[in-house]
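A protein chain is absent from this complex, but the other protein chains hold their places.
Moving on, here comes chain A:
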Amino acid sequence: MNGSAHVGDQNAPRVRIRSLDKTNVDFVLSNTSLSVANSLRRVMIAEVPTMAIDLVEFYENTTVLADEYIAHRLGLIPLVSHTVDKFKYTRDCTCAEYCKECSVEFTLHIKCTESGTRTVYSSELISSNKDVVPVLETEDDRGAILVKMRKGQELNVHCIAKKGVAKEHSKWSPCAAVAFEYDPHNNLRHLDYWYEKSIKDEWPLSKNALEEQERDPSAPFDYKAEPTTFYFNVETIGCLDPQEVVTKATRVLQEKLGGLQLALDEDQAPDAAANVDDGEPWV
C-alpha cells in the first residue's frame, strides 16, 4: 500500500492467514498502521461490490405476502458474485434500463397445485447467467425460504440483479461479521479495564493473546508505542469467498487511493487550474 513498498520489503504490510475455509478467513495483518487496518475493515463491509436483486417485476402474486415484502426478501438473497467485476454499474452502462452488461435476470414462476403447503426456496430462481445464481451451501441445500403457498396461490416474478455496494444497501454486503482486534494484552493501554477485583480473572484473554507477549509489568510504559499487528476474522455470506473479499477490498482501497493520488498529481501540474472541477477524477 505504501507506494515505495514491494514484495519482500521488510517495511511492507504483511498478511498471515491463520485459517481459511468456505465462509471464514482468519488472518493477521501486520506492519501497518491502525488507520490502514480499519480502512480495510470498513471497505470489506461497505464497498466490495457484489450482485443482488434490485428490481422486481410482479406479474402475479396471490401469495399471502405483499409485493414489497417479497421484493425485499428477494433482494436479501445472496448471489454468487465471483464474476461481479465483469459487470458494470447500471449508472455507468450505456443501456436505457438494464442489459446483460450490467445485470442478470431471474425468473420465478410457481403455482401451488398440491393440497399441502408449498415452500418456495431461493434455489428455484432461474438465472439468465450461470455464474450468478443464489448461494447454496451444499448440493442439496435449497437456499432461503422466500414464501409459503397454499393451493391455488401463484407467484410469477421477474427479477433484475445489479452490481452494487453495501454503502447503498446492505444487501450488497459480502460480509456477515468482521471481527477486528489488536493488542490483546492491552500493552498499549488503549483500554481501561473495568473490574471488581482482578483484571486477570474477570477479563478472559482472547485467542489472539497467544500471538503476542505480555508486556513486562515492571518495564516502563512506552507511551509512544503504536499498534502494528491486527487480527481479522472475516465471515462472508457466501456470495464471495472470504479471501476474495479481502483481496477485492484491498483493490478497492488501492483504487480509491490511486484516484486521490492522480487528482493530487494533476493538481500540481502547471495547467491544473484548467480542469479543477472536472467531475469525479477517481472513478
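Please note the rule applied: contacts are C-beta pairs under 8 Å (C-beta built on N, C-alpha and C of every residue); 3 or more make two chains touch, one makes a residue touch a chain; residues count from 1.
By definition in this document, contacts and distances are computed from a predicted model.
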item	value
Protein name as given in UniProt for the chain not displayed, "V-type proton ATPase subunit a", "Myc-type, basic helix-loop-helix (BHLH) domain-containing protein", "DNA-directed RNA polymerase subunit beta" or "IBH1-like N-terminal domain-containing protein"	"DNA-directed RNA polymerase subunit beta"
Touching residue (missing chain; options A:E202, A:D222 or A:D267)	A:E202
Chain not shown: contacting residue from A:E154, A:E181 or A:E244	A:E181
Contact footprint on chain A, counting only the chain that is left out	34-35, 37-38, 41-42, 45-46, 58, 61, 64, 66-69, 72, 76, 166-167, 169-171, 173, 177-181, 190-194, 196-197, 201-204, 206, 233, 235
